[in-house]
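Complex shown without one protein chain; remaining protein chains in place.
As written, the chains take the letters A, B and C, and residue 1 is the first residue of each chain.
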Amino acid sequence: SNMTVRDAINQAMDEEIKRDERVYLLGEEVAQYDGAYKVSKGLWKKYGDKRIIDTPITEMGFAGIAVGSAMAGLRPICEFMTWNFSMQAIDQIINSAAKTYYMSAGRVNVPIVFRGPNGAAAGVAAQHSQDFSAWFAHCPGLKVLSPYSAEDAKGLMKSAIRDDNPVVFLENEILYGQSFPVSDEALGEDFLIPIGKAKIEREGDNVTIVSFSKGVELALDAAKKLESAGVSAEVINLRSLRPFDFESIRKSVHKTHRLVTVETGWPFCGIGSEIAAQVMESDVFDQLDAPLLRVTGRPSQQRPRRQGRQKEPQHQVNIADYLLDTIFATRFLSNYWTLAQRTSFTFHSFPSLSPNFF
Amino acid sequence: SNMTVRDAINQAMDEEIKRDERVYLLGEEVAQYDGAYKVSKGLWKKYGDKRIIDTPITEMGFAGIAVGSAMAGLRPICEFMTWNFSMQAIDQIINSAAKTYYMSAGRVNVPIVFRGPNGAAAGVAAQHSQDFSAWFAHCPGLKVLSPYSAEDAKGLMKSAIRDDNPVVFLENEILYGQSFPVSDEALGEDFLIPIGKAKIEREGDNVTIVSFSKGVELALDAAKKLESAGVSAEVINLRSLRPFDFESIRKSVHKTHRLVTVETGWPFCGIGSEIAAQVMESDVFDQLDAPLLRVTGRPSQQRPRRQGRQKEPQHQVNIADYLLDTIFATRFLSNYWTLAQRTSFTFHSFPSLSPNFF
Amino acid sequence: ASNDVTFQTKPYKLHKLDDGPNTSVTLNREDALKFYREMQVIRRMESAAGNLYKEKKIRGFCHLYSGQEACAVGMKAAMTDGDAVITAYRCHGWTYMLGSTVTEVLSELTGRISGNVHGKGGSMHMYTKSFYGGNGIVGAQQPLGAGIALAMKYREQKNFCITLYGDGAANQGQLFEATNMAKLWDLPVVFVCENNGFGMGTTAERSSASTDYYTRGDYVPGIWVDGMDVLAVREATRWAKEYCNAGRGPLVFELATYRYHGHSMSDPGTSYRTRDEIQEVRKTRDPITGFKDRIITANLATEEELKNIDKEVRKEVDEALKTATSDGVLPPEALYTDIYHNTEKQVIRGATIDETVVQKYKNTAELLKENK
Partner (left out) sequence: ASNDVTFQTKPYKLHKLDDGPNTSVTLNREDALKFYREMQVIRRMESAAGNLYKEKKIRGFCHLYSGQEACAVGMKAAMTDGDAVITAYRCHGWTYMLGSTVTEVLSELTGRISGNVHGKGGSMHMYTKSFYGGNGIVGAQQPLGAGIALAMKYREQKNFCITLYGDGAANQGQLFEATNMAKLWDLPVVFVCENNGFGMGTTAERSSASTDYYTRGDYVPGIWVDGMDVLAVREATRWAKEYCNAGRGPLVFELATYRYHGHSMSDPGTSYRTRDEIQEVRKTRDPITGFKDRIITANLATEEELKNIDKEVRKEVDEALKTATSDGVLPPEALYTDIYHNTEKQVIRGATIDETVVQKYKNTAELLKENK
């Protein structure tokens, strides 16, 4: 059967709220309004005021309240209407939730899930387009999850709620409405996806494309196009940004010898950067036939393109160029699909490029 | 002559406050108390309540007020007692200061300097030890500066105050009291250091050590020790994290063919990660005789050490190992100096390791 | 002012104030026509925006101001040169009142070059000389407004800053922090809560332990004003400006008003209130209908004159609509402009390293100039 990511998250929360008396959901408009993006649809009707709590628009306050209640034994799911608004509350996420277990030498743990849509939606401008993957992945003490499909969403959300640590759960607004096939198992009440393990979304031999969240869709699309050009791409869906499953990347590149990272966040100190560093510091480095390439959100001040490209063996250049031309079409602006993507990935996802293309 | 970093920042602010009627300083304890770390010593006596403003302990509020006043034509210097507390205000830094110029299509610019000590001090625990370099460097729209010496501090601070954009100025508490030789020029009222350019602190031929802030001290120290072992190290002081001067790194590695990054922040998606990625994506990649190594704060969940190390040419292994053994002594815990450093670099700089070693 | 007419406003409610604005206000013919026209422009412009959204010609959010026109028009009427305003995302009306044309507003919504910021801001982010925006983050504008007031005081200007927020935003801690500093430092700022009854789907009662928003500044004096009466709003604002500029510090306003549409265009706006409730407000409290009746009854204008204004307004909005749906959009290079102000051209990485460019134009103004 098929299921949207929205329904998958809803079902996961529903099951866990039912399963464990201590689990509750709070956030803006999550109860009577069914959630700004309808992710919590029906839950308030089902569970009432105690378990599904509408808060005022005071992120710092309600995140702090959620964390405090977690310290005291509850298991809150704290929704940010979008992660953009989490900046008002980030002190509570980092200083109160992520650091307390360490500072208390294991005495106080904080079982909480912070969740909401992350990254750019269509044309909502800079303040509503930030991708927080790299920021949260940077910080020890948090688990950071970034689901792509409905199954990811269901299984990871359930694992997150059952986890005894603060979990940052980064959803994607554009994916909410997307339908995915789901297994019978995934529809069950005990379907858990382990935190910290990546998933090979597609096997391949010639290049490894690593991504997460919405980026996986782009990666799979690219892989399809690469296939018709005779290039077999392996696509890794990271699922978890922290703990980080470098081992899966390592194994894959040992087979493919080429690596591309795809993310919709800003490049500087991004997830792709970290992967590049881990490659450098591991035996994967010796396995590469071509240097790693990052596909990222824009823009970020950096240096001019590398000089040495043309010296590389022909087939490597082909793969890289092909990836660029398909995934983010740097050269063929006339391509409807790519420019639409393009605008929604910008630093500042601004509306002006949209009417013609979206 | 000599000057401490504290005095250098003080002098820079003093001169700029005198020079431009629109410049003012605000923050907690900056006026009557002379600053929690005495960085603004004497300024309130000299300039009075209008120019040097003590605020309540309300970071979000006073950062917002500072940004608003900058939009309206003033040029505030907004001190965070330490950057740890900036998390309460980070929405105003990112969403109000960094993004407005872009969102307003260049109509509203925000000339403001956010400053204060960044990173771990000695044994102050997790909430007071965070290094924000990577977070701020991640975000477009900000200029991010990270001085090491007194001259850096003076020249960069003056450039920051005169800059028409939001500048994040990351100082270091441990460096405040440190004395550096300063040139006559640097003592002058027109001494500006260009934003976006790194400085070669020390020339060398065999390895490039890239760092910033307190890390430069460790890099220079390592370079000295490497010298007596017959290894000539080039040390690059980044000074500016955004805009980022990759060109200086590029040139250096073209000469040395080896690269080590040193930072006191967490490794995952850190500055070292970004350098690794830029290396991969440029012709520097082809210049490396050994893979890049990162020296960072700890801990961060990652993978086990790379396998391939022992296969590398001998002299490369020597350099890397030597760097590790000197800069962060992973093996010789008995070394007083290294363990003291070690504890102040941890994720959570915790007090328990200190009494014996510090 | 020989033909001034005097009207009575609803009583103001005062908090920690001994005296307040006058309930007896006068209006001349010229202002009557002006206010009527301005309110109608906003109303029509917002209807047009709503239609554009439904036609999928607007991307992103779209928050309409319909029902709240008297707030912007009344406050603007009391502003003088150098005064400033900052508000949240519900900013179309204010952008227009503070100097932008209807075309500039609608084109911004559709992302066209003729937009207020040429399509880089969209619905929530527009600016003029005295208007500091449109802000997409609930509450952020509260300290920003106090900061603008600080700049005014710093420069010893006889001005004040109007800082607007909703009944939902009234619970933000930033307000508490900003009012404290504004009071400590006697900043010339009026914190104005436009209480339209709802923050998205949440009624004021469910978000706020006290819904007397004019008292929520605690030690900061406050005034409740009928936000559906443009004259009451104008008089209260005039009084507040005098108060601020006398160095008496900040004030808190509550403007009682109503939002006709859903929170934004994606909210039908009917799950948390009845259609009857909306109809009732339209019938009994509408800021435009109420004002129209008053000025006709007082012989400040004729039905005919107002109909003519309506026609002109319709024409103005229709023409703006044409531009807003036909004008060009910024070229892709605009993705790389407006990164830093007064800074040498930057090297910018695109989505890939191969897309790296040196900025062609530093900012949009340059781009537009060179592409004329």
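Here is the rule we use: a contact is a pair of C-beta atoms (placed from the backbone, for glycine too) under 8 Å apart; a residue touches a chain by one contact, two chains touch by 3 or more.
Because the structure is predicted, anything quoted here is derived from the model rather than measured.
Of the chains on view, those touched by the hidden chain across the whole complex are A, B, C. Interface note for the absent chain: among C:K153, C:K183 or C:H261, the touching residue is C:K183.
When the whole complex is considered, the residue among C:S208, C:T257, C:T323 or C:Q359 that touches the unshown chain is C:S208. When you scan B:S40, B:T58, B:S146 or B:T256 for touch with the missing chain, the hit is B:T58. Contact with the undisplayed chain is limited, among A:G27, A:P140, A:G155 or A:G272, to A:P140. By the touch criterion stated above, the residues of subunit B touching the omitted chain are 28-29, 32-33, 36, 54, 56-58, 60-61, 84-85, 88, 121-125, 127-128, 267, 293-306, 324, 328, 330, 333, 339, 342, 345-348, 350-356, 358. For subunit C, the residues touching the absent chain in the complete assembly are 171-177, 179-181, 183-184, 206-210, 215-216, 218-220.
Where subunit A meets the chain that is not shown, the touching residues are 24, 50, 53, 55-56, 58, 60-74, 91-92, 95-96, 100-109, 111, 140-141, 143, 163-165, 243, 281-282.
Assume only the chains that are shown with their structure count from here on.
Among the remaining chains, the Cα-based centre furthest from that of subunit A is the centre of C. Centre-to-centre separation of subunit A and subunit C, using mean CA positions: 36 Å. Taking each chain's centre as the mean of its C-alpha atoms, subunit B lies 41 Å from subunit C.
With centres taken as mean Cα positions, subunit B sits 29 Å from subunit A.
In subunit B, the positions touching at least two other chains are 60, 91, 95, 102-103, 140-141, 243, 281-282.
Each of residues 118, 120-121, 125, 135-137, 173, 339, 346, 353 in subunit C touches at least two other chains.
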